[in-house]
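Before I ask anything, here is the structure I am working with.
Only one protein chain is missing from this complex, and each of the others stays in its spot.
The letters A and B name the chains in turn, as written, and every chain counts its residues from 1.
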């Protein structure tokens, strides 16, 4: 269910995929989503007709390796889980993509179970399951 | 007022427009927005420098025809309206773009009337209208 948008500078598909893997594994480990609950939109901006801007806010020196990770998910995760999630995303982004932790920028937006339809026009998190017919 | 982001794989402009039409008509029919309340950001990812990731979460088999629909709108729609909206988006995406309902992924993020400025630097949903001057 999390829908994750990852935005980077540069057209390196390998790096984008490494970052996608880093974020996904961090979510599986820290907030307990299933391994196949992976929904990512990955954009490598060319720096001309689409680009990123950043600065050194909070004394963190960032550069063109910056990665924006915007996660939309259901509310309910504790602060401790979210903090573990941020730590693990930064660790794995470094391990898989060589991105320095100072360049990993994450923000979370929350909604509710009714706010998701994961296929078939159904709001899977709230619909009652149709029971299987009894077997004879 | 809904701001809708639609992300697909592939550079088929006709398909993007068909999906845009499907989502818009579904919103008009099910949550009652006016017909000219259409604000969409449509992106067909090339699969290389920008791309989508997905998996078979909840037993729904998805493929490269996947469509991510992210809707930002004011809070207040009932669960029943949202469920009708998901159903209708999936139906019309199939009818207009040939997208199978299993490939239609929708998420909603809500905000409040003060969170919109639809032109002229005004928060239209909360500002008092300046009355017309009296005519003589």
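Methods note: contacts are C-beta pairs under 8 Å (C-beta built on N, C-alpha and C of every residue); 3 or more make two chains touch, one makes a residue touch a chain.
In this text the structure is predicted, and so the values were computed from the model without any measurement.
J.: For the chain left out of this view, which of B:80, B:95 or B:127 touches it?
T.: Per the contact definition at the top, the residue touching the missing chain is B:127.
J.: Just one of B:65, B:91 or B:115 touches the chain that is missing; which is it?
T.: The one listed residue touching the chain not shown is B:115.
J.: Using the document's contact rule, name the residues of chain B that touch the chain not shown here.
T.: Touch set of chain B with respect to the missing chain: 1, 3, 11, 13, 16, 20, 24, 34-44, 46, 72, 109, 111, 114-124, 126-127.
J.: What does the interface between chain A and the hidden chain look like in terms of residue numbers?
T.: 7, 45, 48-58, 60, 62, 68, 70, 79, 82-83, 86-91, 101-110
Just so we're on the same page, only the chains that are shown with their structure count from here on.
J.: Based only on mean CA positions, could you tell me how far chain A sits from chain B in angstrom?
T.: Inter-chain centre distance comes to 20 Å.
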